[in-house]
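In what follows, a structure is listed as structure tokens, so that the remarks can point back to it.
Missing here: one protein chain of the complex. Every other protein chain is in place.
Take a look at chain A:
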Amino acid sequence: MDVSGILQEHKDRFQSVQVDKLVPVDFDLGHLSSFDINLLDPGKLKAGQKTRDAYLKSISRDGAQMMINELFSLPTVVDDDSVYAQLPKPQTTLPREKPLPKEKVETRWEKFAKIKGIQTRKHSRLVFDEESGEYKPRFGYKSAKNDEQNQWAIPVADNADPYEDQYAKLRKEKKERVAKNNRRKQRNLEEAMATERGLKPQEMRKSQLQRALVMSKGSTASLGKFDTKLTGEPKIKGIKRKFEPLVGSADKEKSKNMDILNRVNKGEAKANLLNVRKAQRVLGTNKQVQAEMNSKGKKQPKRSRK
């Protein structure tokens, strides 16, 4: 069977896979991009839209064809049911997408550990628990130390109070430890924030407290004007407002007032673009107009007072 004729016919239907360009095209297959610096034909670009579109389309087709030719020349990897081309490492370096991350501030413990040279030891998550004979997490859910069944007896010193509830005491101590850790975490956050801004943590806390004090002073019915002041309380400095001179030129004042009035009117005009009632009255009781307005879905709010 001579199939070469059919193959040739099939091949002739499409354009040639070979593409020749004057200036060789650069490829960065790692980024799946090609850089074609061949000059475009100005005559074809300036001719009518059809020729221009056809020309640009042919250029794009050539570029895509060259890229695919290159991709097919790469080493391949055969997976379960597909063949992959292994792209090389990208050559062009792209700029950073996001800004550089800020340097993390060291916490109190990290500073101490650095000075003393303490290294953290990596612990495994699971620990062998002898009593149950299996591996349990070191802490948290289903850990040996959190298991309530484990604490069937608590050794207590001789001089301990017999009426004290030891279980409650243990729970209380745990709560205290958790609260202490949270406090320390909060303190670390505040210190980090303070050092970021360049203040000392105590100064930042002091200014925050002062601001809160000032705000609370004005939270009375008379905005803090008539409250009795404590001895030694500093006077709160407000922003000094500047007023126009009392007796100025009448014309300037008039023009300023007109400006403000225009601004107010513009705001009003925007709000009242259509006086619906007036429009209804002007258009009259024309049934057709009424039907039209009702069909547009305009809802007239019906309120009845009781």
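Methods note: a contact is a pair of C-beta atoms (placed from the backbone, for glycine too) under 8 Å apart; a residue touches a chain by one contact, two chains touch by 3 or more; residues count from 1.
One rule holds for everything that comes next: contacts and distances are computed from a predicted model.
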Worksheet item: What is the missing chain called in its UniProt entry, if the choices are "Ribosome biosynthesis protein nip7", "X-ray repair cross-complementing protein 5", "Auxin-responsive protein" or "Proteasome subunit beta"?
Response: "Ribosome biosynthesis protein nip7"
Fill in: Contact partner of the left-out chain, one of A:R108, A:R125 or A:K254
A:K254
Worksheet item: In terms of residues, what is the contact footprint of the unshown chain on chain A?
Response: 222-223, 241, 243-248, 250-251, 253-254, 256-258, 260-261, 263-265, 267-268, 275, 277-278, 280-281, 303, 305
